[in-house]
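Of the protein chains in this complex, all but one are displayed in their positions.
This part shows subunit A:
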């Protein structure tokens, strides 16, 4: 073995490969590879790891003044040349080379050629000079950059970016379906391969024109015809299928995302269509809304832990405390009228007051004590105090509840005096006040001040009259 490597033909091989590499790099544009040679390029990802490790070890030994085994250097240099050449072959598969690939190719070539020079120097015993050491330092840096660029070509430019909580672009109020929704999905799931640097299947998915242009397999999208669109077809293939996109190992699209793309294509794949132009019954409306609405649970994610045993201790046969959802510390509380009612059971929940987001006290003989407790439930969004004896003075205590969205106060003795309390509840969406002392005029004023509030004042008298009038079904004869 040792003898073989010391023979002259090793020198010739290294020289020959170096010349071939230079030739490839220079005449890049004129070279058309035969299939079998192109296939050799596929071995690039396998062999590339050898020169990285071997060159680094050799350079490390050289820089620390230790002898570099001749065999190590020969194998390192040969593998560097083979890697660069196979890399060049692989690069030919991409029609247009992007920035990343361009730099990767030239730096890779430089690494291989510098390694050859190193071999030449060591042959002459010059590798311990300043030139040799300088060369080794430059090689270490170049190997690092080449490897990094290569990694970005295969895994995407963002691959090594710090794991920020990957925040997708927010969808605006009235999104353009293509720009704000469709492109967002494509950017997230497709563009890491179908970009200017990789262009898998000769398809770019970075803008509308390129999408319509299509790729190797033909029409990526046919506006109005999802069944003929390659994109939609591939998304629907079973995961095991070779043709399924995204390929194995990449995050597949969710059902909703596939449906969005499908409906968008079916509607003509417009790049100007806006959300509010969609008809109400169009499935896209619900799908896009689903993307726009933040997870309702996230706002309660910061609530401190509350133990099941606490809930059990505070609850009873007439007081149900439930988590809003599993893994949530937000609570929903329902209180039913026991044979002997005592305000203490309600007030005892004070230690979990901050956790309660829904509270149902309807039909209970509650008074000031309970309302003082309610005022402490700062995260309360949903409150039912209908059919209770509370009046204006008790209701006033709710003024401190800033998150209230839903309030049932029907069949209570509140009057117009409570209107200012409602006015100050900026987030209030639904208010139920029928069978109270509140006048219609006061409600109209409230409604005018807070147009997003829906005030329910009972059934429309006209409709009620229709119902009271009795049966009007005409039996056909």
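Heads up, the rule we're going with is that a residue touches a chain if its C-beta (ideal position, glycine included) is under 8 Å from a C-beta of that chain, and two chains touch if they have at least 3 such contacts; residues count from 1.
The criterion applied here is as follows: contacts and distances are computed from a predicted model.
K.L.:
Can you tell which of "Tat (Twin-arginine translocation) pathway signal sequence", "4Fe-4S ferredoxin", "Sugar ABC transporter ATP-binding protein" or "AAA family ATPase" UniProt lists for the chain that's not drawn?
P.N.:
Protein name of the absent chain (UniProt record): "Tat (Twin-arginine translocation) pathway signal sequence".
K.L.:
Who touches the missing chain here, A:15, A:137 or A:297?
P.N.:
Touching the chain that is not displayed is residue A:297.
K.L.:
Using the definition of touch stated at the top, determine which of A:70, A:323, A:417 or A:445 touches the missing chain.
P.N.:
Of these options, the touching residue for the absent chain is A:323.
K.L.:
For the chain that got dropped from the picture, name the residues of subunit A it touches.
P.N.:
Answer for subunit A: residues 255-256, 280-281, 283, 285-287, 290, 296-297, 317-318, 320, 322-326, 328, 334, 336, 339, 362-363, 384, 386, 406, 408, 410, 430, 432, 434, 456, 458-459, 463-464, 466-468, 470-477 touch the chain left out.
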